[in-house]
Structure formats: structure tokens, C-alpha cells
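This is the structure I want to talk about, given as C-alpha cells.
Excluded from the complex is one protein chain; the other protein chains are retained at their positions.
Now for subunit A:
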Amino acid sequence: MTDAISVTGLVKSFGPARALDGLNLSVRTGEVHGFLGPNGAGKSTTLRILLGLMRADSGQARLLGGDPWTETAELHRRLAYVPGDVTLWPGLSGGEVIDLLGRLRGGMNQTRKKDLIDRFALDPRKKGRTYSKGNRQKVALVAALASDAELLVLDEPTSGLDPLMEEVFREVVREEQRRDGRTVLLSSHILGEVESLCERVTIIREGRTVEAGSLAELRHLSRTSVQAELASPAAGLEDLPGVHDLRADGARVSFDVDAPALDDVLRHLTAAGVRSLVSRPPTLEELFLRHYDTTPVGALR
């Protein structure tokens, strides 16, 4: 399978501030890829570079086999984009914006557009300024989803949508998935959305990729929490690689452990004599929260 998007070592600075610092991202053709990271991690900046709106300082970015900065027009014919902050022209109605963006992209499927307007319960007659935030979002979503583009780039597409509309969005994206060759890159803060839609995810922090892979792999990669009551205090536990957040209270210990280190750690525990043991598999929530933690990347890894 080829990659619809491949990014390696992307660097982008705004003045002294480094927004991207060697970011990697690869999205396979036909998959829904989740793009996660805390506020200010560089998600929108990455998407803008992929759209040729911004130019990277260094690093490689390829999109649909082309260079996003030099082959902008050709590539844009094949993709649709929902920006992170949707604003609309005050004097244009939502229906006009949808039609205009569709025509600029080279046409859109009219039946599909009508269907989407219905499903999102959107009033296309309102003028840009009079839409609520969620309804502005819907205008941008309909404009993008009604296109026949082979790649959808969505920057926090459900921000402002109510739960019902969020569900509609998920259904529509699942339909996209079923259609051949449609690739979706979805930046999001909503874990449920990512879990239910995405096959693979990339998590970034401070402009760097900290985790990438399928959700199953990530679960495997993440830590297990262990609570144990031992026969004698387990000396040297804190020195074992892969042990985190160790709390010892006499013979009672609790800690998190990386999956690859589990075997060694258990051996260490049994050497001290195990009276009771509770271990809990990691939830995705914990995985994300760990990466969203605001301590600097260096201290964490």
C-alpha cells in the first residue's frame, strides 16, 4: 500500500518559537488517520504545510505523491479541507459558500450535497454572520464531504457540534471509508471520535512525533499499572528500566510499567515474594493523557 501523506523531519519556526521540530507523519492511502496532540502541539501548522499554505523550514512533505508547495493547484483538485477555525463571508449564505467552494474545487455531487444538508439539519439560507459556531462548522463540513476528493484533511472538524451531529459526522466518515481510496486525515481532541473512526493514529507534542501506529499497537506499547503486596521490600525496583511513578509503602508498592519491561519486573517482584498482585491494562485515555502531560518531552522519555 502507498502512502497518501508522508512527512519526515519537518521543521517550522515562527520567529524564535519552533512550532514543528522534526515531525514525522505517514498516512496510508484509504485509511482514517487520527492526528492528536495537546493545544499548540503543531497539528494545524502541519496541516497548513501539507496544503501548501505554509512553507516548511526543512524536512520532507509529500502529499498524494506530489510536493504540496510547488504542485498546489494539481493537488488541491484532489483534496478537500476543513480549517480549524471556520469563518464565513458575512454577506454570503451558507448554501452559496458550499456551492462556491465546490465549484472552485471543480464540481461536487449535488445529490450528496442535498443529502448532507439534510442529515446535518443545516439551514443553507442564513447569512454567514448569523450562523452559530456549530452551524458554521457544518457549512464547512458539507462543503468538504460533498466533494469527490480522494483525500479529506479535517482540522478538529467536530468542534462546536452537538453530540447528535457528531454522531452524524462519524456515520458519514465511516461511509467515506467504505468508498474506495478515500483517505482521511483527522486532527482531533475527542478520544471517542478517534477510537471509533481511526485505524491508526499519530500523537505529537511540541512539534515532535511521540507515538505513531495502530490503536492496537499503541495499547500494547503503553504502560500497565501494577499494585502488589510483597513479602519483603523490593529493593532496586526503581532502578529497573521501564518502571514509572513508583510509590513504595513498606512492602506495598504501586507503579506503572512499560509493556516490554513487564517480564523483568515481574521476575524482580517474585524474587521478593508476592502476597497479592493487581494489574490493570492501560486505557487509551491514560495513553493520551500521558502524552498530553505538559512536562517537557525530555523528562518524560
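Heads up, the rule we're going with is that contacts are C-beta pairs under 8 Å (C-beta built on N, C-alpha and C of every residue); 3 or more make two chains touch, one makes a residue touch a chain; residues count from 1.
The rule is simple: contacts and distances are computed from a predicted model.
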Out of "ABC-2 type transport system permease protein", "ABC transporter", "Molybdopterin dehydrogenase" or "FeMo cofactor biosynthesis protein NifB", flag the one the UniProt entry gives for the chain missing from this complex. "ABC-2 type transport system permease protein"
Hidden-chain contact residue, picked from the options A:40, A:65 or A:106: A:106
Contact with the hidden chain, among A:27, A:54 or A:272, goes to A:54
Check the options A:30, A:124 or A:213 and report the residue that touches the missing chain. A:124
Among A:10, A:36 or A:86, contact with the omitted chain is made only by A:86
Absent-chain interface residues of subunit A come out as 48, 51, 53-55, 72-74, 76-77, 79-81, 83, 85-93, 95-96, 98-101, 103-106, 124-127, 129-130, 140, 143, 153
